[in-house]
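Right, one structure below, let's go through it.
Excluded from the complex is one protein chain; the other protein chains are retained at their positions.
Coming up: chain A.
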Amino acid sequence: MPETFENTLRADERLPRMPPPAAMVIFGASGDLTARKLVPALYDLADRRLLPPEFAVVGISRTRMSHDEFRSRMRESVGEFRSGKVRDDVWGSFARGLYYLPLDSRDPAAYDELRRFLAKLDREHHTGGNRVFYMATAPTLFPVIVERLEAAGMNEGEGGGFARVVVEKPFGRDLASARELNQKITHHFREDQVYRIDHYLGKETVQNILALRFSNALFEPVWNGRFVDHVQITVAESLGVGERGAFYEEAGALRDIVQNHMMQLLCLTAMEPPVSFDAESVREEKVKVLRAVRRISEEEVNALAVRGQYASGWVWDREVPGYRSEPKVAGDSPTETFAALKLFVDNWRWAGVPFYVRTGKRLAKGATEIAIQFRPAPHTPFAGDATGGLEPNVLVIRVQPDEGISFKIGSKVPGSRFRVRSVNMDLPYGAAFLEERPDAYERLLLDLMLGDATLFIRADEAERSWEILEPVMRVWEREEPEFPNYAAGTWGPEAADELIRRDGRRWRRP
């Protein structure tokens, strides 16, 4: 076995986290994701000096293009899809490692050519036999690509290097298809080589939920059913489906938002403190939450889940069309644009605490937040009329916009009488930190190359999320909805209000 030498210059702990040399192969390189997100994020990493000098990107798609044409296209994308000036010197250095191969990812012969090209990069760019295969293609191609990669011997890096494969969401469209996809991928790559990317987890604001919970001893002792009355998670959008009508018709709110983003927010809110912040510890705790979510029987679906679809209405200063009048949407579409659920996490910490989750398009405003509503103080020693304006404590974690926290506490009203009322203390994180926040893809691509899977989805995480929603999807597919049932610019259908009202509670106004 050859002797390995350690780069002792890396002992300097102030050096930025820089990944090892590697070649990133992007399948679907002529597509939107590559142009809008991947290459701009890689350029930004280069601009921040976070890419190793020995790094190369190989774009692959069927479109015929030379290396220089691809570079030229990507230069335009970087200028168009990121804010800030493109520096010629940074681009020049970055583009030097940018290559393109016009190959059909279905063709087995293409993989021999790719392998030879990567070997050449190892020699000329010192990419060290490390490979990242990014599937920015239609999901139907994922199984084909991983199979071909293994057949060509590229499911392991060269000469002891690593090989990783990146899968974009959606991870299936139901439990069966998610399982099938996972089985196909893990037949050719080990699970620890698979990085399922949900860009939501790359957002600074989402990671801040973990920072708030696990770096402040103040909250954890009261973060349980003894003190928490209920939790509300809202992902509200004021926008409609716009040009995404065709995609949305196949997805709907449940698949597009609840199965991934909302389940992630639920996990981050309800999970136990992980032993460490490594990938397995964090993901294990998240999966435990998903395992603990009480299964909804088909008989319970109509009592615990509400769906809606927007009609025309007024959003701010303009009248907007209903969903069924949006481009590429069927005139009698049964697709839900709103979903609300009442969930329970059946474990020691959360027994009996309802989690009300809701998401929708064309709601009154765009807002993502997690509200922890505490129980009222067990006894107030003040006279009855002294606490007229007092409400239970609420801690709100605002994810977007205006990321921050607010806390509603009781406080004495100045004056000779003893009167207590609720005051909202509002701390925007922006008042404490102005550092530039990296784009979600930038953060995730860096983690991917560093081999840190903490912010990526594990196979069982994706499957458990689908499993929770399976009965709801089955009932909603079977029963005809009465759509549209809420006007654009409102907070969703009346049935959603009723879902929480019958428990003696009401939705917060975000």
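The rule is short, and it goes like this: a contact is a pair of C-beta atoms (placed from the backbone, for glycine too) under 8 Å apart; a residue touches a chain by one contact, two chains touch by 3 or more; residues count from 1.
Keep this in mind: contacts and distances are computed from a predicted model.
Student: Please identify the absent chain by the protein name in its UniProt record; candidates are "ATP synthase subunit C", "Electron transfer flavoprotein subunit beta", "TRAP transporter large permease protein" or "Glucose-6-phosphate dehydrogenase".
Tutor: The chain we cannot see is, by its UniProt record, "Glucose-6-phosphate dehydrogenase".
Student: Which residue among A:33, A:90 or A:210 touches the omitted chain?
Tutor: Answer from the full complex: A:90 touches the omitted chain.
Student: Tell me which residue among A:36, A:67 or A:126 touches the hidden chain in the full complex.
Tutor: A:126
Student: Pick out which of A:402, A:479 or A:498 touches the chain that's been left out of the picture.
Tutor: A:402
Student: Check each of A:28, A:52, A:308 or A:484 against the chain that is not shown and name the one that touches it.
Tutor: Touches the omitted chain: A:52.
Student: For chain A, which residues lie in contact with the unshown chain of the complex?
Tutor: 4-16, 18, 20-21, 49, 52-54, 87, 89-90, 92-93, 96, 126-128, 160, 401-403, 425-428, 430-435
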